[in-house]
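One structure is given below, encoded as structure tokens.
A single protein chain has been removed from this complex, and every other one stays in its place.
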Amino acid sequence: AAHAQTPPPPTIQPMNGAPEIRDGEQRFKVRGRLQYDVYSNEWDAGVDSPLVSPSVDAEDGSRSYVRRAFLGVQGRFSDNWRYKVDFVLNPGASGDDATTGDAAVAVDDAYLEYAGDFFSVVIGENNVTAPLEDRTSSLDIPFLERSSIINAYGYGRAAGVAGLVTGANWMAAIGVYGDSLNNSDSNFANSEQTSISGRFTWAPIFETSPDGVTLLHLGVSARQRYNGDDALFRYRPRPLNGRGSRWVESSSGSATQDDLSYGFEVAGQWNAFGFTGEYITLEGETPAGVQVESDGYYVDLTWSLTGEARSYRGNQGSFGPVVPHNPVTEGGWGHWGLIARYDFIDLSDIDAGTARGEQTAYAFGVNWVPIDHVRFMLNYASTEMDRVVNTFPVAPGISAPDAEADVISLRTQFDF
Amino acid sequence: AAHAQTPPPPTIQPMNGAPEIRDGEQRFKVRGRLQYDVYSNEWDAGVDSPLVSPSVDAEDGSRSYVRRAFLGVQGRFSDNWRYKVDFVLNPGASGDDATTGDAAVAVDDAYLEYAGDFFSVVIGENNVTAPLEDRTSSLDIPFLERSSIINAYGYGRAAGVAGLVTGANWMAAIGVYGDSLNNSDSNFANSEQTSISGRFTWAPIFETSPDGVTLLHLGVSARQRYNGDDALFRYRPRPLNGRGSRWVESSSGSATQDDLSYGFEVAGQWNAFGFTGEYITLEGETPAGVQVESDGYYVDLTWSLTGEARSYRGNQGSFGPVVPHNPVTEGGWGHWGLIARYDFIDLSDIDAGTARGEQTAYAFGVNWVPIDHVRFMLNYASTEMDRVVNTFPVAPGISAPDAEADVISLRTQFDF
Partner (left out) sequence: AAHAQTPPPPTIQPMNGAPEIRDGEQRFKVRGRLQYDVYSNEWDAGVDSPLVSPSVDAEDGSRSYVRRAFLGVQGRFSDNWRYKVDFVLNPGASGDDATTGDAAVAVDDAYLEYAGDFFSVVIGENNVTAPLEDRTSSLDIPFLERSSIINAYGYGRAAGVAGLVTGANWMAAIGVYGDSLNNSDSNFANSEQTSISGRFTWAPIFETSPDGVTLLHLGVSARQRYNGDDALFRYRPRPLNGRGSRWVESSSGSATQDDLSYGFEVAGQWNAFGFTGEYITLEGETPAGVQVESDGYYVDLTWSLTGEARSYRGNQGSFGPVVPHNPVTEGGWGHWGLIARYDFIDLSDIDAGTARGEQTAYAFGVNWVPIDHVRFMLNYASTEMDRVVNTFPVAPGISAPDAEADVISLRTQFDF
């Protein structure tokens, strides 16, 4: 009688990108994405003098490149035992420079997970304790690049162990991490950086209906980092582009060996209208014992011309894709969205570095999602990068240490 | 009644390499290839004098390496919205040197496509306007390496937007391109190279029957390049091998900042017999304003001992694989083919470079395809590399600037 009981054969789920194959509790799916960017940069240092560092005036140009190309898999050995590995394959890497992120091969998520109904343990490269914008996939963030605070304060994935407890509209996570698996491990005589971090999110309002979403999201996060024998921590935002120079920064002399940061999140959605705001404050200490401080924030406004709301994952505290109501394949316009951002970071109180200062940016964007998994993005960002210290011997009245950057970017993106 | 209409489940197409899964209009397929080459090189500079640069006499050796290893995917989100990404994974990369093509990670095709019945728009890395031999997959070219004109004039993929209109036996394409996504983007202050290109092909004779193919293919292409702030264009053929030194070349002093090239194609197939010829002429200008000129051509003859014709894609103007009539798995011999090539490039009128000259090559090959997707290739190429300027103070009557290369190569190839 036992052998009369044949398990049902494996099946292929209805396709949404790449097909997922299931067999009992087991699952397997290939994953990937491509982001192809074209952008034009124009920097203005407020003076056209040969005395001004050429790195300012010279940052004018147009380039195209792969911002992200991923190939990976996701699967389950059972309902509880799950895994995900996304390889970052960078065709334009200028070297295997892990410190700049410009390596030929890296990983995004790369973890084993033991998941129950309301909890989860994640082992490997992950970012489950990172702030809202970092937790939202690069496929779904409204602008091409994340905000200055997310980039400058070094959020992103690292390798470690994290535990989560989750509900339909809340989550709490705590993690202990080493450095990222993408960091070069050439020196095995040194201990690597470590961090402890946590995040709690709660959506006191979260209602979905066929017509839209009503949402209020609140979140807090904290992270304590220690550099170990690895490089000191530096804080260096770009003018809302993905590559190139950084005008305002904590110089190497004001880099810290440990830092503690707190993040505060608020986001809302009322059908076609949405907003997101995050504020992060950071304190660190240099090897010389000097205390440094920095903080910053951003505010996003999003308006879906075609009416779709951003999707929200209550048990992750993050946003998902905007799926068009009427894709072009069904005679519609797809999703069209307008977005605006105000972005600010204060790196003035970063010890005595000559490049310390403030950066303020305004950004606007148009997003078109003709069909789920395909997105075109057009961004314009105007950034003021104001240094505190005038290091150039230019004429009086000319604010040489202040620079301005105008960046126009166009992204073609698809994922599967 | 609406919910009574269950969509049919996804299906797996009959396998031809890797399986393709379909769900309504959606499709997904993993792709890949491996080309494992063993080759022996013997260079002869016509003189065994220590006065002759050692790079000539020394290019004697035998090596094995991966010529190409790809892993990628191809799919459709709908009939119209399609994508393809082939990652080039190079296990023997000597560095992430994108300028020499010897990077650990690169992309081959990497694009999003909107395809109608008779037209198509391609966004991303592609080569839809490239000449015949470049448009034919590296899996299907008759020799291990493409001709001198295709390699020296810098054809191949780049990132941009291209539009195509196609019929059963013709195609017309035009594209606007930046540089390749594989080029290193370390300097974001410089504008990258750009190009405009187009191609038109027509097969006035194109008949297929169970016994074979009768084909006459005609094609023209044109390309205008401008280097922007990127490196100048150099023209450097190899002696029909895939790696190593180049004896005849435009030196860096005769590199151009823009060039314009025209290509002319003719190819035919009469069942087991085929030929292909391409002629390309190029004019460029150096930064000093000097006009440089180059042209070249090749002629291929192919004879299928086992009778199969090359397959031809009328709407792409390119050749596909030779599929054996009687694979060894059905008791046959597979496909056996003999091929011969005459290859010539004139780089004499390239300004004043000391390495300018002519290169003439004869190549012969035997191809065995025991079963579709597996191919063994044996090539012999004899190349004369004749420089114009004698830069070596050798004895009178000894043509030191002329070198000869004999290359024997064996490729084992499979794809899925």
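Going by the order they are written in, the chains are A and B; count residues from 1 in each one.
Here, contacts are C-beta pairs under 8 Å (C-beta built on N, C-alpha and C of every residue); 3 or more make two chains touch, one makes a residue touch a chain.
Predicted model only: the values in this text are computed from it and were never measured.
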Inset, instruction - Please pick, from B:S245, B:Q269, B:S318 or B:N379, the residue that touches the omitted chain in the full complex. - result: B:S245
Inset, instruction - For the chain that's not shown, point to the residue among B:Y342, B:Y362 or B:F414 touching it. - result: B:F414
Legend entry - Of A:A103, A:V128 or A:I280, the one touching the omitted chain in the full complex: A:A103
Legend entry - Touch residues of chain B, complete complex, unshown partner: 11-15, 17-19, 30, 32, 34, 36, 38, 41, 55, 58-66, 69, 71, 89-96, 102, 104-105, 241, 243-245, 329, 370-374, 412, 414, 416
Legend entry - Missing-partner contacts on chain A, residue numbers: 7, 9-12, 21, 23-26, 28, 30, 71-73, 75, 77-81, 83, 85, 87-89, 95-96, 98, 103-107, 110, 112, 123-125, 159-160, 178-179, 181-186, 188-192, 228-229
